[in-house]
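As you look at this complex, bear in mind that one protein chain is not there, while each of the others sits in place.
A and B label the chains in the order they appear, each numbered from 1.
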Amino acid sequence: MEALDGNAIGGLLLEVFGTEMTTAVGTCIYCGDTGPLAELVVYRPGPGTVVRCRVCGNVVMVFVQVRGITCVDLRGLAALN
Amino acid sequence: MAGTAVRRRLTWQLGTVGSLTDETAAVRTIALDVPDWPGHRAGQHLDVRLTAEDGYRAERSYSIASAPGEPVEITVERLGDGEVSPYLTEELRAGDQLELRGPIGGYFVWDPADGGPLMLLAGGSGIVPLRAILRHRERTGSAVPVRLLYSSRSWEDVIYRDELDALGDGVEVIHTLTRRQPPGWTGYARRVDTHMLAEVAWPAGQAPLAYACGPTSFVEAVAGGLVGLGYPPQRVKTERFGATGDR
Partner (left out) sequence: MSPVSRGFHGRRREAPAGRVPPGQYVTEDFPVLSAGPTPHTALANWTFSIAGGGVSKSWTWDEFRALPTDDVTVDIHCVTRWSKLDTHWQGVSLDTLLDQVEHDGEYVLPFCDGGYTTNLPIADVTGGQAWVAFGYEGEPLDPEHGGPARLLVPHLYFWKSAKWVRGLRLSETDEPGFWETYGYHMYGDPWREQRYAGD
């Protein structure tokens, strides 16, 4: 599968955060790269959604839906504006 | 937060399928009547969800092909190994209901106030959100100059071919046909590369705004190429559709 970008999870982000988020600016905790969430690298293997920094490739966000509840891990984001 | 100011719950709603238009042998435009549609911006998409009788579900995203103010339309390309696109392009009928949510997206959008000159780059079905942008530009009477570089496999695969041909002054459409060309074709006949971009793209000095949409490999190649030509990365907006599998 080729990776997508943050546009592909616009609906998921809107559902989780309650507002449009693809233009929100995130900072990677590993390398400091900063940019809109729309430009992050998105992988969607079935078990969940894995979002990586475009520059360093580390995992920035993970979304998993278990029994209708979405678990959100933002461990790789140093900041989100 | 950046983006649209409206805070609202994004809920699934039902749209009724109206007209179905075959754009090419594998591509169909589906008009949808969505009650309480809040309006959309050029470049946004919506999510479609299908549910089988046994509860099996599949969900996909499709760019909105129509401009703000026009009825909602999506354009779907049938992928051979797809699960959803064959249904939408072959089975779905006028009068059917389609579960959808949207509009979604605040990054890959254009309004006349964003200015230009606009550099639009489409790979295959990546033309869909760019067509919404072009229609929006025309409907608002914007004078922003546009160049569209559109990569397709063949002339028969060009989506919205006649409509793009009829665009007025101020819009230059450059096709490249990568697999097959009609007899007498004098245009580009290869995948987009840095030479082609250098010939076609607005010079960086004109502070253009670029939108690149299509398969991931196409978007990465053209975005990289434009940055190499001096476009600031923040002036190159990208939307990747992925190469294989259903979209």
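Keep in mind that, in the parts below, contacts are C-beta pairs under 8 Å (C-beta built on N, C-alpha and C of every residue); 3 or more make two chains touch, one makes a residue touch a chain.
The shown structure was predicted, so the numbers you read here are calculated from the model rather than taken from an experiment.
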Displayed partners of the chain not shown (whole complex): A, B
Given B:Leu98, B:Val171 or B:Val222, the one touching the chain that is not displayed: B:Leu98
Sites on chain B contacted by the missing partner chain, in the whole complex: 12, 14, 49-53, 55-58, 81, 83, 87, 91-93, 96-99, 245
Missing-partner contacts on chain A, residue numbers: 1, 3, 43, 45-48, 50, 52, 57, 59, 62, 64, 66-67, 71, 73
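Following the convention adopted for this analysis, only the chains that are shown with their structure count from here on.
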Partner chain B, residues of chain A touching it in the complex: 1-8, 10-11, 14-15, 18-25, 36-39, 81
In the complex, chain B residues that touch chain A: 1-4, 7, 9-10, 45, 47, 61, 101-102, 104-108, 215-217, 237-245
